[in-house]
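Structure first, commentary second.
Only one protein chain is missing; all other protein chains are in place.
Letters A, B and C mark the chains as written, and numbering starts fresh at 1 in each.
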Amino acid sequence: MAMVCLSDFEAYAKKYLPKIAWDYFAAGADDCTTRDENILAYRRIRFRPRMLRDVSMMDIRTKILGSEISFPVGIAPTGFHQLAWPDGEKSTARAARAMNTCYIASTYSTCTLEEICAAAPGGLRWFQLYIHRNRAASQQLVQRAEALGFQGLVLTADLPYTGKRRDDVRNGFRLPPHMKVKNLEQAFEVCKMSPAFHSLRWHYGLPPNSLDPSVTWNDIYWLRSLTRLPIIIKGILTAEDAELAVRHGVQGIIVSNHGGRQLDEGPATIDALVEVVEAVRGRVEVYVDGGIRKGSDVLKALALGAKCVFIGRPALWGLAYKGEEGLQDVLRILQDEFHLSMALAGKYFVCNGGYRCFCMQAL
Amino acid sequence: MAMVCLSDFEAYAKKYLPKIAWDYFAAGADDCTTRDENILAYRRIRFRPRMLRDVSMMDIRTKILGSEISFPVGIAPTGFHQLAWPDGEKSTARAARAMNTCYIASTYSTCTLEEICAAAPGGLRWFQLYIHRNRAASQQLVQRAEALGFQGLVLTADLPYTGKRRDDVRNGFRLPPHMKVKNLEQAFEVCKMSPAFHSLRWHYGLPPNSLDPSVTWNDIYWLRSLTRLPIIIKGILTAEDAELAVRHGVQGIIVSNHGGRQLDEGPATIDALVEVVEAVRGRVEVYVDGGIRKGSDVLKALALGAKCVFIGRPALWGLAYKGEEGLQDVLRILQDEFHLSMALAGKYFVCNGGYRCFCMQAL
Amino acid sequence: MAMVCLSDFEAYAKKYLPKIAWDYFAAGADDCTTRDENILAYRRIRFRPRMLRDVSMMDIRTKILGSEISFPVGIAPTGFHQLAWPDGEKSTARAARAMNTCYIASTYSTCTLEEICAAAPGGLRWFQLYIHRNRAASQQLVQRAEALGFQGLVLTADLPYTGKRRDDVRNGFRLPPHMKVKNLEQAFEVCKMSPAFHSLRWHYGLPPNSLDPSVTWNDIYWLRSLTRLPIIIKGILTAEDAELAVRHGVQGIIVSNHGGRQLDEGPATIDALVEVVEAVRGRVEVYVDGGIRKGSDVLKALALGAKCVFIGRPALWGLAYKGEEGLQDVLRILQDEFHLSMALAGKYFVCNGGYRCFCMQAL
Partner (left out) sequence: MAMVCLSDFEAYAKKYLPKIAWDYFAAGADDCTTRDENILAYRRIRFRPRMLRDVSMMDIRTKILGSEISFPVGIAPTGFHQLAWPDGEKSTARAARAMNTCYIASTYSTCTLEEICAAAPGGLRWFQLYIHRNRAASQQLVQRAEALGFQGLVLTADLPYTGKRRDDVRNGFRLPPHMKVKNLEQAFEVCKMSPAFHSLRWHYGLPPNSLDPSVTWNDIYWLRSLTRLPIIIKGILTAEDAELAVRHGVQGIIVSNHGGRQLDEGPATIDALVEVVEAVRGRVEVYVDGGIRKGSDVLKALALGAKCVFIGRPALWGLAYKGEEGLQDVLRILQDEFHLSMALAGKYFVCNGGYRCFCMQAL
């Protein structure tokens, strides 16, 4: 089987992963409308390609929060990499380092932060955080991550409760016994259930209701008090919230709808990116995840103002294919396709590290 | 079979109900365009979700015409519940009371109003009325309903004649011998057929042409003279008719196209809601039915100005699954999904019992 | 098999007609885009139904060019009715008279005009004409029709050459030996082929190139000189041509694209109707054919300004089902559905014979 484009990895993963694991990675909330819209929205964007520019030399490196990466694609935080490959997040960390890009490790990793760092010393990594009712647990995680050399703190803002992913409920999804949410072991007592959700008792490896649904913008200040790491907020979809994020002092925004796994029927991320970029007016860096399937999708996101994109499910497909090596294949294909689409669209490197946008129109 | 979302109940009902009963419940007029549009129109509405709001406490109770219900979803009037479950409307009444919501009993019930009330004393119920050529029969029904403690009178305005539901004609639909339109037994003599409809002689348990196609807005005054119950008019789809309804003194409007069973190719109800709400300007309460399949649909309807929604076919699927218990399952799922989507959209309870709308845009 | 709606007749005809005949009737030009658009365009038009109007009495009769018909649906000119039913156009004429409506007999009939008139004396009929290179043949046809009591002359304007209907070319369509274009027997010598169309040598029962592609608006004056019958021009699709038609003194316009059998990818007729009606400003009567499949389509056409509609393929399906009786079934269903949709849309009869339009919006 030739691995030519990302959908080849998707087909492989669908075929070889246990159904319960595939379903978990593939899941979207409710009717999966937003999950699918993330992809379809890219298809509705058209290039206006320019010809006869010298595209013989193109430098596709960029910097995110001051750190150079080899091309503007990082690894988005996703949970439970051991479901895809035995070495789990250790393989992810190694592949990201090998490709010289950024890996955002999830709170819901099946390896500890320490294991992740030991697997790929010196790699550029950010740590993704949920705020739990047990604030001490969150604080401890932040400080562990900072001590281990993580260079950014990504606060996920769109999960006060877990979205309803029907297949996971049908499958009775839970981690196999030999896997654990290792970073949070023993951190939680079982919380009292909210009466509202008695029929929707899904949870992913942690006690139900361990997450704190009362988090507000002021908790950014609390996080700021815990760490000197830059704070990136993930899950912003509107200009209004982007403005609030800037005002509360974050260093970066990831436009994200959690891969369509939380609120169904919100905007596709590439569509939301436009209004967020416009609202932010360059005050902080803006990234985007969701729906990236081709190198030209990366170019579109950059042309619309993203500094970098992050991939979620495609990284897992790469892991499922061949672990560290498979993920490198995925990244390399995206890199080549990005490079090629940039050349064919007539774009070129500009000294300050930005990309000039000649060439977009929405349908 | 896990019952995770409303379409699971639909699949169950389709599989286990007799075809003639399934077809009757599922039927839409002509090409079923409007029946299907009711659902598709919800899919075209997108949330603009807001993040980092405290959604730990959400009170989803509301009041309709002064009566509190546990969440803004009631049971729309539909006929012949015994086709779905042996106990018929008695089960419906019990489930609605158990979930503390409102049940609109149909004239075309297979239980008498007295049986319905006896099955669930104290439940909040409205009575749905057609105006018959035999006005004495209609008057008697209204006064029976008022005497039995029904708290609202719902006048269906969109059925001067019955819509053409092809499958019912093909099936030669009629009630099984042991079921009757009990509330109207012996009330009607056979009326003289209108010459126009000789090839369309469908009717549903009553003599053809028992309904009065000459009803006009002035008949609201006649109804008003019969009862002190609030009058809710059901079947309004335009701003013009909404204005007329308010001027004729109704207390509530249900935006409805009869589940797409009457005139095909009119507007989807969620689309019509917008202009009705705008025309009414808060003078009376506005509700909507048709196409509600997920909790987030309820949130959309409320965000667009509905005070409450009513479900028709999903209630029948619940009955077909497990009678009273099945209908409670359906309501509970909608309630949980509504609650969850509200949290994920960043909405919260406001003291005056309303919901604030941050977050909608039509595609 | 219950015949409930027009598509039942279509399914019957498709199943029981010889493939070559079905293909001929079903054919559209090229990719059949316009043929299908005629239908789809009706689906994009929505009613704005009004409630609580007295719809107990509705008079659906109308007049076309002064002659009363029982409801605003006539029979469009189509060729070769013997392909559908042995008695051919004689059955068509009888059914139209029985339903008290207008039948436009085609030049391409398989019965003579005399046979048609003898089959249903006293019926309201118009005669459809092509102008042939052999002008004497056309003149003779016009004068025969007038003498036989036809009450209108329909000039087809959209067939300077025959459209390319792929299936007819593949099938090598030609009339069976026992059928003839009887009205034109012996009228034509074989004309010299135009060099341009050597690979497209299809023709339908007449010598190739018998039609005159040099016809212009001035030929209306020639026709006028031949007859006192009102002239109706068929095939107009633009405001510009509608204006020219009025200026050249026609009495009526049929907005038509020949059922999508001539130029593919022109407008759907119901869409073109709007601009034609606006351009004509009531100076002559405007009719429409193409895509009528339900009674509510008739209502839409009338609401958008047509005085009457004409059906083509559905009439042939009726013939194929049961000859005269089958065509009456088709007409009766359309009549009932039209009546019903008018009632459900809240429309009513107005004394001057017109229909009031409350209720349309294009998507």
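Heads up, the rule we're going with is that contacts are C-beta pairs under 8 Å (C-beta built on N, C-alpha and C of every residue); 3 or more make two chains touch, one makes a residue touch a chain.
Predicted model, so just to flag it, every value in this text is computed and none were measured.
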item: Touch partners, limited to displayed chains, of the chain removed from view; value: A, C
item: Omitted-chain contact residue, chosen from C:Gly79, C:Gly123, C:Gly235 or C:Gly326; value: C:Gly235
item: Where the missing chain touches subunit A, by residue; value: 2, 4-5, 43, 45-58, 60, 294, 296, 329, 332-333, 335-337, 339-341, 343-345
item: Hidden partner chain, residues of subunit C it touches; value: 30-31, 33, 157-158, 160-161, 163-164, 166, 169-170, 196-200, 212-217, 219, 233, 235-238, 240-241, 244, 257, 262-267
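Note that only the chains that are shown with their structure count from here on.
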item: Category of the chain touch graph - line, ring, star, complete, other; value: line
item: Central chain (by mean CA position); value: B
item: Turning angle required so that subunit A lies on subunit B, C-alpha fit (0 to 180°, nearest 5); value: 90
item: Remotest chain, subunit C as reference, centres from CA atoms; value: A
item: Interchain centroid distance [CA atoms averaged], subunit A/subunit B, Å; value: 43
item: Multi-partner residues of subunit A (at least 2 other chains); value: none
